[in-house]
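Removed from the display is one protein chain of the complex; every other protein chain stays in position.
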Amino acid sequence: CGFTPVYAPGSTGAALDGTVEVVQSGGSLGFTLTEALQDRLGAPGSNARYRLTTVLGVTSERVAITTAQSTNRFNLIGTVAYTLADAATGQPAATGRVDGFNSYSAIGTALATGAAEEDAYERLMVILADKIVADLLVAPELAR
Amino acid sequence: QDTAATAGPQEVTAIVADVVRIDGNERLVATGNVEVFSRGTRLRAQSVTYDRAADRVQIGGPIELRDADGTIVLADQAELDSELTEGILRGARLVLDGRLQVAGAEMARRQDRFNDLRQVAASSCKVCETGETPLWEIRASRVIHDQDAGQVYFYNARFRIAGVPVFYLPALRVPDGTDPRVRGFLAPSVRNTTELGTGVKLPYFIPLGDHADVTLTPYITENQSRTLEGRFRRAFVNGDILAEGAVSRDTLEPGSNRGYLFVNGSFAIPRDFTFTFNLETTSDKPYLRDYDYSDKDRLDSSVALSRVRSGERIEGALTFYNSLRADRDDDDEPTLVGDARWNRRVQAPGPGGWVDLDLIGHFHQRESTEDIVGRDMAQIRGRAGWRQRWTGPGGLRFSARAELTADLKQITDDSRFESTQAGLWPQGAVTLSWPLIRPSADGGHQLLEPVLQVAHSADTGIDTANDDSTQVALDTGNLFAFNRFPGLDRTETGTRANVALRWSIVDPKGVAIRLTGGRVYRQSGRGQFSQESGLSGAESDWLAQIDLDITDTLNFRTLALLDDDLDLSLYEARLFLRGPFGSLLTSNYIWQAADTAAELNDDVSELAASASVPVTRSWSARGELRRDFTVGRTNYSGLGVAYQNECIRVDLSVARRFRATSDVDATTTYGLSVELAGFGTQGRAATPGRCKN
Partner (left out) sequence: QDTATGGFRNSDPDAPVEVTSDRLDLARAEGTALFTGNVLAIQGDMRLTAQWVLVEYVLNPDGTLGDDIDTITAREDVLLVTPEEAAEGDEAIYTPQTNTVVMTGNVLLTQGGNTVAGDRLVVDMETGLGEVQGRVRTVLQPATEDQ
């Protein structure tokens, strides 16, 4: 039906499998995003052919606001501008921008809301990492 | 340009022109595109006659003089000394801050510092034909511009709008725009709210040296509410401090001093750590919302340390919570919370993959010490994990993950549970995915990826109350996570299979649809999640995340949880639409089924939207709406109109909102702010004016 495996030998997937070093940037959340990307791209060992750098932006927005003007839910909106560069020459091989959102409930106690917020940020990093890797697997520049 | 050797390059005056005539007695006449440079001042004119003996320069216009500090003077004719610092200019216009034009019949320049104009008309509005009255202007009998102090002094200033005199000031001092941190009044604004009535805010800025400043803003309203707002900023070599607060006496809480104070600072400290602190306090619960200072319903004061490096994160924070929510009382809430974590990731030798080591510490305390109600908890968690990923035959992707977690938990003031408990439990997962791609002829492609994960987590061996894991959420961010409980008091156990399908269709013209669907099938531990969380029972709710992009004009994002018979338990959508003429619409909608376990007693159905439309070059309109469909009430609606041209920015806004459940009628807030361009408002880029001819 015309579908071919992305990680078939010689394809983009294979080219990125265990060859990408993810550069840590952007504080605590950046650390979480870096780990999520590393989980998907594998450990490059010492022969990283590519370096992936990311610029992360996150905003929080009040959503479900009660008649008493209390906020019952927050949306977290994340955007990442990424650049996959050739480790040796530094030439960008693929660049792009992804965005995603999720939400957390703020109804419970301050403690529970704090835990829910922290968990929501970590989930958002996984959502963004999935989108970045999906973009990289089909990046036209890499397919050549 | 070969300058004479005797005098240094700065003290010398240079003239460049098409033709220079020298006559016998030391007079020099330069004509044609004449430019004169002297000590940083540059002058352009049609003709310049230099009389060496008198050291005077006669200049024929049109003249444009630019001082080193950016002051611009236009004139028809002038007679100055050779250093262009002393003398008279006729038909002069002083241009300040690149925009404010101070025109006078005559201008005297003195001591390389003062520009003294008489019979002045000052405005930053573009006047196309002479004699046309500008939108606003200041007439004054005399204006003195002190270039060193960066101040402009108007005497007998008459402020006129569209030619009509509006008010008179015997003396007026205004910054000339060269120094952005000049003491003085900032743009005033008028505000009207139903409770406080009409009021005026007049901010006054006071710089304290180069590294600190204070802005004090009195806010007086007709309902006898008197407020003084303040902001203090201080910058250090390795950090900065910002403090904002206000003190009020009003008729809402008669007889009592009300106020708030927010202080936060962050500092770089040795060994690459960052230290931040944050204090938030207010006199009474409704104060912040009465004066629109903040819409927070929880105040958190905290001190925190953090260091993040490649492969290592160290964080610690001590937070004190203070709830402002009317629908909660504090005593059963933990008010003091401490968290610390150390995360370390290294590449595994041998088989490859990642090794993660984590150490997590936590405690929370309640003020009361009563049994159960006053429960306090503390915990230390150590965790070691390993994960690896392979590519098998036919492009199949395998990944394996194993983790061992040890907990030491202490529960005090709760007789239902052992006070000290320990637990050690392993968990593991294997994931199989098969990403497939089908490039389409026109350069687009389809991506299809089925994913299957089987995971098992042993029982933790700890029996505890649930303080921090009451708000459970399921989205594509934790569909394949080991533990979908957000906190430490609960951990997901049992055997389950997580299934997902990712499908994306992208065409070269920039239209892309990305779908992700998933579900959790649970073989054991079916009762650990609340029914409404979507994760309970043998099969979780269906999880769907759909993104639609049409180039950069439309981005639509949505996530949803549907139960077995496809009823929604949670639906959220966000829309970004770029319309014609640069108009923008952003909107988000949320629908959530009631979840008594998570203290949500009725459904939530709420739409929020905001739009901004540039109507003409100068006029722009904006609107905002927040509608609560469950209660059938528009909690917030706002309209704004702004007129901005090269010399003025007027912003008129009206907002209607409900402040509390008990409110029958909404409160309406009107706002008006007028800002004159050219008075040190470089921050606001005024659109340059154009003449229609």
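Labels for the chains are A and B, by order of writing; each one numbers its residues from 1.
What we mean here is this: a contact is a pair of C-beta atoms (placed from the backbone, for glycine too) under 8 Å apart; a residue touches a chain by one contact, two chains touch by 3 or more.
Everything numeric in this text was worked out from a predicted model, so none of it was measured.
**Q** What are the shown chains that the omitted chain is in contact with?
**A** The omitted chain makes contact with B across the full complex.
**Q** I'm checking contacts with the chain that's been left out. Which of B:D23, B:D210 or B:D442 qualifies?
**A** B:D23
**Q** So which bits of chain B touch the chain we can't see?
**A** These residues of chain B touch the chain that is not shown: 1-4, 6-7, 11-28, 30, 50, 52-53, 55, 82-83.
One rule holds for everything that comes next: only the chains that are shown with their structure count from here on.
**Q** Using Cα averages as centroids, what's the distance between chain A and chain B in whole Å?
**A** The answer is 22 Å.
**Q** Under the definition above, what is the set of chain A residues touching chain B in their complex?
**A** 1-8, 11, 13-14, 17-18, 23-24, 27-28, 30-31, 35, 38-40, 42-45, 61-73, 75, 77, 99-116, 118-120, 122-127, 130-131, 134, 137-138, 140
**Q** Where on chain B is chain A touching in the complex?
**A** 289, 295, 297-298, 300, 306, 308-311, 313, 315, 319, 321, 323, 325-328, 332-335, 337, 343, 345, 347-348, 352-354, 356, 364, 387-389, 391, 394-397, 434-438, 443, 445-449, 467-471, 473, 475-478, 481, 486-488, 502, 504, 506, 514, 516, 545, 547, 555, 557, 559, 572, 574, 588, 590, 592, 598-600, 604, 606, 608, 626, 628, 631, 633, 635-636, 657-661, 663
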